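The complex appears here minus one protein chain, its other protein chains still in place.
Now for subunit A:
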Amino acid sequence: MKTVRVLIVDDHRLFRSGVRAELGPSIQVIGEAEDVESAVTAIGELQPDVVLLDVHMPGGGGQEVLRRVLGSGSQVRFLALSVSDAAEDVIGVIRGGARGYVTKTISGAELTDAIIRVSEGDAVFSPRLAGFVLDAFASTEAPPIDPELDSLTQREREVLRLIARGYAYKEIAKELFISVKTVETHVSSVLRKLQLSNRHELSRWATARRLV
């Protein structure tokens, strides 16, 4: 099996070494970075398959890294990893271009799984992210600007609901009588909508949640 080359970007040294120790043998950690500057440089030099990206960091945080790296046309894939549960952090980093979001409480095996998934171009949703997406797409009755991008299909909604209920992709496939590949396709499609939808309610919803 091909090993996945990973760069860990996090400003906590303890956390970086913890993640390094937990990852499975199919993951090769090729470097670490501790702030926006060093992350951008390291990504340019090392060209990792997947960047494990912390959301809160000195110098603008994960969103700034995403902006600078993806803005320059790089194809590197990002998996956001954070202690934060705040809706605007989660939605913000996904809209910034990350292909998934998991919280730091995730187990080593699950994280390994998530990294491999992202390296293959799929999306990774934690139950909480799935909940946020369902909430954000349901929270408004305003007519969508672009129906294709601004609303979820019935099937996508079902998949997200199962993720929110704590189902793994394999379990979702079994539950809905579809293949794991199809589950991945649905999740990737939701990710695309989340990133491209012009619906400004998404960001507004995320910020409004804090102010309630």
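Worth a mention:
Going forward, a residue touches a chain if its C-beta (ideal position, glycine included) is under 8 Å from a C-beta of that chain, and two chains touch if they have at least 3 such contacts; residues count from 1.
Convention: contacts and distances are computed from a predicted model.
Only one chain is not pictured, and the protein name UniProt records for it, out of "ABC transporter ATP-binding protein", "Fe-S oxidoreductase", "Phage shock protein C (PspC) family protein" or "Transport permease protein", is "Phage shock protein C (PspC) family protein". Considering the full assembly, A:165 is the residue among A:13, A:165 or A:181 that touches the omitted chain. As for the chain not pictured, it touches subunit A at residues 84-87, 127-128, 130-131, 134-135, 138-142, 161, 164-167, 201, 204, 209-212.
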